[in-house]
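What you see is the complex with one protein chain gone and the rest in place.
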Amino acid sequence: MSRKTEILVVGGGPAGLSAAIVAAQLGSKVLLVDDNQHLGGQLVKQTHRFFGSSARDAGIRGFNIAEQLLEEAAGLKKNLTILLNTTIVGFYGDTEAGLLSPERFEKVTFERVIVCTGAVENSLNFENNDLPGVYGAGAVQTLMNVHGIKPGNRILMVGSGNIGLIVSYQLMQAGVQVVGLVEAMQTIGGYLVHASKIRRMGVPIYTGHTIVSALGTDGVTGAKICRVDEKFQTVPNTEFDVECDCICLAVGLSPLIELFQQADCKMVHVGELGGLVPLHDVNMRTTNPHVYVAGDASGIEEATTAILGGRVAGASANKSIHGESAEAGKVVADAVSELRTLRSGPTGERIRWGREKIEKEITAC
Amino acid sequence: MSLRIDDHPVLSFKKGRKVSFLFEGEKMEGFEGEPIAAALHAAGVRLLRHSPHKHRPRGFFCAIGRCSSMMEVDGEVNVMTCITPLKEGMVVNRQEGHGVIEP
Partner (left out) sequence: MLINDGIITREELATVLPTDERFKKGPVAIIECLQNIPCDPCVSACPSKAISMKSGITDRPKLDAARCIGCGLCVPRCPGLAIFVLDMTHAARSAALSLPYEIQPVPKIGQVVKGLDRSGKQVCEAKVLKVMSAKKFDKTHVVTIEIPKDRALDVRAIRLA
């Protein structure tokens, strides 16, 4: 069995949805594929209001943004086909992929593919980190915000980036007590307004601390924490135990990049972007001219940048097939300009360094 | 204390119908369509399997199908319960080690 499309989009989170919507709006035939039962990626779990520009969804809750994108996609049925519960199992040459769903295996030929596979949670090394009750922050959000189930009654959060801070707040909204937040750096990593929010609700933030071990035999019953110095060395005689029934790890994400490696895209390791990413230009095109990238797979950032990167990729892929058009050009220009604004300012510094590394490498190619 | 959230300040949860299933021979309840691991979690079960070599207790980690939630469901092993939807009458057991795949 096989099917044909113009632009294949892998992954229906904010990046993939946006890429598919833009490409379909510009007139391309698009096939959007996602391995979940529903579209929206991580956006459906976000209950907090988004930051950024009010011209682009700031102040709106993440899951409402997802609903908006889904509505937009639903209005493009003429050009946009969606397959759920379907995994891309591999690329066969430059323009063919294998699709696996519970019902069948089939091949699809395409002219361009936009890979928006997102990222996976990092784990952390500490004794007993494999005990039942040690969950990634994404898992905690899925349980709470998608399935309406508390991950526990007393949680210890590890990591003070935006995810750790935001999920701590969401836990309290779900009626869960957050016994503390542990951060190995000496300062808080995420936005300070998020930190203030949970601090004034009584959550202690232990900067310069790390988790030494999870306590419990068949499941988490507590955690051992200790202080660390600026070089992340444990400070002797500073250990203390906290009682908890769940440990949530919010210690970063790593891009999911297997498909790029399969497509022989040149990869580069950029710490600021979360690890190995496919080299790509400002149009989100990789070193394989058929393959584009957007979202966390292009570097760990946020949903807003995923949406904008997806729009760039969708318009660029369309342009590369049909030639330049005023409409497509405007989509790219607007999105690139918005991305620049979002990444300006002190909190965007790391991302800017990371993106500069990519620009340097791709011009050298 | 039930782990199901009754009153959320921002979200409302649409659940499928209540269904019963078996876990280790014991009758349990959950909602049709939610992941098996979530239904078990709500019922207080976090230990989903034991690791192959050191027999360590394991639960899930990521909830998107890339971790350690493999269990035996309706006789089939290595079912990723953190993403597999619950159906009425399912027979769910802890998986010990790698599980055995029938030829």
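To keep things simple, chains are lettered A and B as they appear, and every chain counts its residues starting from 1.
One rule holds in what follows: a contact is a pair of C-beta atoms (placed from the backbone, for glycine too) under 8 Å apart; a residue touches a chain by one contact, two chains touch by 3 or more.
The structure displayed is predicted, hence computed values, not measured ones.
When the omitted chain is restored, the residue from A:52, A:152 or A:314 that touches it is A:52.
When the missing chain is restored to the complex, the residue among B:8, B:50, B:66 or B:94 that touches it is B:8. Summary of contacts with the chain left out: across A:29, A:61, A:224 or A:266, the touching residue is A:61.
Of A:3, A:29 or A:199, it is A:199 that touches the chain left out of the display. On the side of chain B, touch with the chain left out of the figure occurs at residues 7-10.
Residue positions on chain A in contact with the hidden chain: 48-54, 58-61, 64, 172-173, 175, 186-188, 191-203, 205, 207, 341-348, in rising order.
What we mean here is this: only the chains that are shown with their structure count from here on.
Spacing of chain A relative to chain B, judged by their CA centroids, is 25 angstrom. Residues of chain B touching chain A in their complex: 1, 3-5, 7-11, 13, 15, 34-35, 38, 41-42, 46-48, 51, 56-66, 68, 82-83, 85. By the touch criterion stated above, chain A contacts chain B in their complex at residues 35-37, 47, 61, 63, 120-121, 123, 130-136, 138-139, 142-145, 147-153, 173-175, 217-219.
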